[in-house]
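All remarks here apply to the structure that follows.
One protein chain omitted, others in place.
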Amino acid sequence: MASETIALSVVNHGARPIGDRLHEWVVTVDHKKLGILYILYALMFLVIGGIEATIMRIQLIVPHNHFVSPEVFNRMFTMHGTTMIFFVVMPFLFGFANYLVPLMIGARDMAFPRLNAFSFWLMALGGFLLYFSFVGGNGLYGAGNAPDVGWWAYAPLTSRAFSPGHSTDYWTLALLVSGFGSIGTAINIIATILCLRCPGMTLGKMPLLAWLNLVMAGMVILAVSPLTAAQMMLSIDRYLGGHFFDTQAGGSATIWMHFFWIFGHPEVYVLVIPAFAFASEIIPVFSRKPIFGYPVMVAATVCIGFVSMSVWAHHMFTIGMNSYANSFFAITTMAVGVPTGIKIFNWIGTMWGGKIEFKTPMLFCIGFLFQFLIAGLTGIMLGTAPFDWQLGGSYFVVAHFHYMIVGGILFALFGAFYYWFPKITGRMLNETLGKLHFWLLLIGFHLTFDVMHIPGLLGMPRRIYTYEPGRGWEVWNLIVTIGTFIQGIAMLLFVANLIFSYWKGLKAGNDPWDAWTLEWSVSSPPPEYNFPRIPVVKSRRPLWDIKHPEDPDWKYE
Amino acid sequence: MSSTAIARPPIEPEWALPSRGRVGMFSLIAAEAAIFTIFVVAYIFYIGKSLSGPLPKDVLELPIFGTFCLLSSSLTIHLAVRALRNAKVGAFGLWWLLTIALGAIFLVGTGREWRRLIFEKGLTVSTNLFGTTYYSLVGLHAFHVTAGLIFLTIGMIFTLLGKVKPEHSERADIFSLYWHFVDVVWVVVFIVVYVIGR
Partner (left out) sequence: MKCARHQKVWGRVGGPVAGVFILLAGVLLAGSQCSAASGPAIPSIFKPESTPADSIYSLSVLVLAITGLIFVIVFGLILYAVIKFRRRSDDGPEPPQVYGSNQIEIAWTVIPVLIVLVLFMATARVIHAIQDARKPDGAIEVTVIGHQFWWEIRYPELGVVTANELHVPVSDTSHPTPTFLKLLSADTDHSFWVPRLAGKTDLIPNRVNNMWIDPHETGVYVGQCAQYCGMQHAKMLLRVYVDSREQFEQWVQEEKKSAQSSDSVGEGRRIFETTPCINCHTVSGTVADGRFGPDLTHLMSRDTIASGAAENTPENLKAWIQDPDSVKPGSLMPAMKLNDHDLDALTAYLETLR
């Protein structure tokens, strides 16, 4: 087997003026820089969204509290939800996808670099528009008019009659604009994965991260579009006198719900599938074994993608659909738990018989596994429709989805941070701070979100700015709020780690984790062109083949 | 200096992947199809539910001529792309121009129909549920036709400037996918609005 060594000269940029360097970032079409921009943007909004959550939790720490007014509280939960989903988790995931997918499939960039940049700036504009609402617009309730209709913006609360002023329009426009950005990124991811894989990398040989981002991108294409359509309809109602959701004219409030949740449910799978991707890359490396059941993992994910498009009305069990409809959505909801459970078993199977190293990325992924299991089970509980008639719309649901998004997705994201930060910056994140971050976050998370299930079981609905004493909710709300502060400290520790390690972290080298996918074959950070020569692969773990020439993967796959 | 060693097998088999333009366009079409589906669903859901005002059967006339023009434009764009692939740039230009003309005739027809509906029949987007869903769906489609015409015109300008060459036939073909999609959407809209809904 012929092998070539290619000598690379590192170009020394020297001390270029700061204006030049900033300009380079603004006009870049390089997937790595755009990936970093997405991630930094998301990090900023994570802090802002966290502040919004903290404001709400302080208001709810005791009944009949007066920390903020009902107007402000209602704006907080709307902005918190909208921000976290559209301007934190999605940009984080798009950022990592942008950075990693071309590197992992042996490509030099995404398929459409300029579309990539355009999509990022659209998303950025959307976030800016949403937050401009705090200062812009002349609403009925005084200066500053952030949306206060909940992140699902149910009709007819969003009609001109019940939401005068521009608050709802900021919500609509911000998401419309960033939605176009999301679709652009999804098109890019699909085209990149289908068209730019390096020679030898058939679909069956590409890393699971690529597969899962492919499925995620397909779901974005099919799911974000209904939201776009519904928001166009809402704008037609609000500005052109349309009647799509105008119940006075015979319109339907429930059709908004259907359109929204046809987006909303696949959206949460869009959020969680890339988290699965991170776990599927990190767990094998730190267990020192390949992923257990690669073809089944792919099949299960595709299955989840399809089935999840059929479960949306489990968000609408209480609206009075007939018993056949309710039964249908109950069974599809339970059915989607089967491929999801299979994935959990496969991750356990990966760890089984391995030699697990408890570095910070792995700690976060084990946390993800544990918490995702619980969140999935509370999801099954909610899927049994009559149980949902009690639990839906209550703090039980709030606990469930935060368990998924924070305990599942955010933990996996932190795992990804600690795993790929060395590749992106060339330095390791501090391991001690990392472990401290993990344990603090774990404790704070469980304190808040385990306990949060209980008020739901005791009848506390969601989206209330205060609650009545004597209903047995007080002590639980107090504990939940305390956990919030602990989580806040953990997040600050993480930010400190990022900043400290960027300047002073240990140098990482190409392959600090002894991993097996293509991104670890180039320098840290990678050169602008990624690979000096496009690699040719023969198996799912090209670097394993190189490191173990006596026992390469392609003999067994 | 840093170096990296990549193992390469001696002979590389042919590695052919689909063209990214084609995959990208199909993905875009999928997204647009999803948006149109929601508008069509809304239209169908609200058939017969208007509380007042002009009903479809009272005011809608079958836009046969416009439909014929739009569907023919699919044929002409196909012929244009084929001409370009066979290096007949002149023929390509003529078919391309014809496509623009046919698309423009369709839009003018839609405009005239709307004028009639608004000023003679009193149907606007705010009149009733039929008005809202009709103008939104047909309007969204017309918007996509307009966008297509803009791109077609840009292509025409490049052709007249002599910049279009046979090697651009792939790109023209990918664009024609969008145009065919717009036609397919019209077929669906026609059936739903003018046949079923009336």
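Order as written gives the chain letters A and B; numbering starts at 1 within each chain.
By our rule, contacts are C-beta pairs under 8 Å (C-beta built on N, C-alpha and C of every residue); 3 or more make two chains touch, one makes a residue touch a chain.
None of these values were measured; they are calculated from a predicted model.
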Shown chains touched by the chain that is not drawn here: A
Residue in contact with the excluded chain [from A:Ser310, A:Thr466 or A:Ser523]: A:Thr466
Option touching the unshown chain, where A:Ile61, A:Leu125 or A:Ile380 are the choices: A:Ile380
On chain A, residues whose C-beta touches the chain left out of the figure: 69-71, 74, 148-150, 154, 156-157, 162, 247-248, 250-254, 287-290, 292-296, 318-320, 322-323, 326-327, 330-331, 334-335, 337-338, 341-342, 344-346, 348-349, 351-358, 363, 366-367, 369-370, 373-374, 377-378, 380-381, 384-394, 438-439, 442-443, 446-447, 450-451, 453-454, 457-459, 461-468, 470-472, 476, 548, 551, 553, 556-557
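To be clear about the criterion, only the chains that are shown with their structure count from here on.
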Inter-centroid spacing, chain B versus chain A (mean Cα positions, whole Å): 33
Footprint of chain A on chain B - complex, ascending: 1-10, 12-13, 15, 17-20, 23-24, 27-28, 30-32, 34-39, 42, 45-46, 49-51, 124-126, 128-129, 132-133, 136, 140
Chain A - residues contacting chain B, complex: 1-10, 111-112, 183, 186-188, 190-192, 194-197, 199-200, 217, 221-226, 228-230, 232-233, 236-237, 240-244, 249-252, 255, 259, 262, 510, 521-523, 532-533, 535-536, 538, 545-546
